[in-house]
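Note that this complex is displayed minus one protein chain, with the remaining chains in position.
Labels for the chains are A, B and C, by order of writing; each one numbers its residues from 1.
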C-alpha cells in the first residue's frame, strides 16, 4: 500500500489567498484553481472580473503542473515542432487538457508533489507570478516554525 | 442592452460557508460549487473527504439549477419514461451535464436568479439540505437590514 | 452583487445584419455567431451556402473574443512555438474551443466587453472584415444620438 501526502482544503484556500493578494496588487482579476496530487480540484475562486475561459484553463494548468510535477511554462519553451526533444504535441494531449501556458505550478512538501495551482486571466507572466505567490504562501505557512500556529 | 445581476465572489464564498457549516454538523464532507446566472463557476470547495465524482457533479447541479431556474430535485420526480409531461430525457441532455439529482438550487435576488449552488457527496436529501443552508446564508446576509454591514 | 451589461437579442440581430451585408457584398456566404459577455450564444445565422464546420467555428471565435476580450486574430500572430511570450498552446485550450483564427471580435460598450461576434466560412481576412462590419453596425446604432431612436 502507498501512503500519499495531499493538500487539505485549509491549505488550498491559503494558497488561493496568496495568489489573490498578488492579483489584487497587480489589478488583474484572476481565476485560481488548486488541485490535489491526483489533479482533482480542491478549491477554486474566480475573482470578480476573471475571464470565463480561465475557469477551465486554470484547472487545466493546475492539473498539468500537479501531474507532470513541473511548471507549465517549462513545457512552453520546449514544445517546438521538429525539435529533437520530441516534446511537440504535448499541448494537445488529453483533448488539450495538458496545458503548456505559464501559470501552473506544482506544490511540494519535503520534495514530493502534493498538489498544484493554476492561475489564468492575465498574461502568462502575470499568471506565473500569481501562482508563485500562492506557492510562497504555502511554503511560508508550512515551514516548521509557523505551521503549528497556523495550519 | 440588458442589465444583469450576478453573484460576486464574496457572496459565493459566504454561500459555500453556509453549506459547509451544515455539512460539518451532519458529518458529511461535501463538494460545493457556486455558479453565476450564466452557469459559470465562481467558487468551489471540496471538504476533506469529499468524493471525487462530486467535483463535477456539484458543478453540474449548480449549472442546472441556475440555468433552469429550478431546484434539481424538482426535475427528479417528474423525469419518468412515458409520462405525459414529456420531460423524460432531460437528464441526458448536454452530455449528461443537466443534473436532476437533488442538491442544486437557484439563488435569487428580488425574484431574479443571479446564480446557483450545487452540493454533492451525501444522499440527495443531505445534498439538498446543505445547498439550502447555503441559500439561507445568502438570503440572511443580503436582507436590507444586514447587507450594508456585511456585503 | 455584480451588475453586468450584456447585448440583447435586438442588438445581436443588428450585429449579424451588419456582417451579412458585408458578406453579401463580398459574395461569400458566412456563418455568424453573436454571444453574450459570458460566451453564451444569443443569435446565429448561416447564410445559404455557409460551411458546416463554420457553425461551430464561428461560435468558438465569438466565445474566445468575448471571454479573452480580444480579437482572435491578435492571438494568431503571437501564438508561435518557443516564443518568449509563452502564449503558444492557447489554441488547443478548452478542447480547441479557444480559437485563434481571425473572425472573432469583442463587442464593447463604454469600455466594457458586453459580447462577441464570430464569423467563419471565408478566408481569415474576409471573416475579420465581416465581423468588423457587425461591430461597426453596433457602434453606429448604439451611439448616443442614434440609440434612442433605434434600440
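Remarks
Keep in mind that, in the parts below, a residue touches a chain if its C-beta (ideal position, glycine included) is under 8 Å from a C-beta of that chain, and two chains touch if they have at least 3 such contacts.
Computed from a prediction, not measured in an experiment: that's the story for all the values here.
Though it is not drawn, the left-out chain touches A, B in the full complex.
Taking the whole complex into account, chain B touches the unshown chain at residues 48, 51-54, 56-57, 60, 73, 75-81, 88, 91-92, 95-97, 99-102, 123-125.
Listed for chain A, the residues touching the missing chain in the whole complex are 1-8, 11, 36, 38, 40, 109, 114, 142, 151.
One rule holds for everything that comes next: only the chains that are shown with their structure count from here on.
Between the chains A-C lie more C-beta contact pairs than between any other two chains.
Between the CA-based centres of chain B and chain C the separation comes to 31 Å, rounded to the whole angstrom. Chain contacts: chain C has residues 2, 38 touching two or more partner chains.
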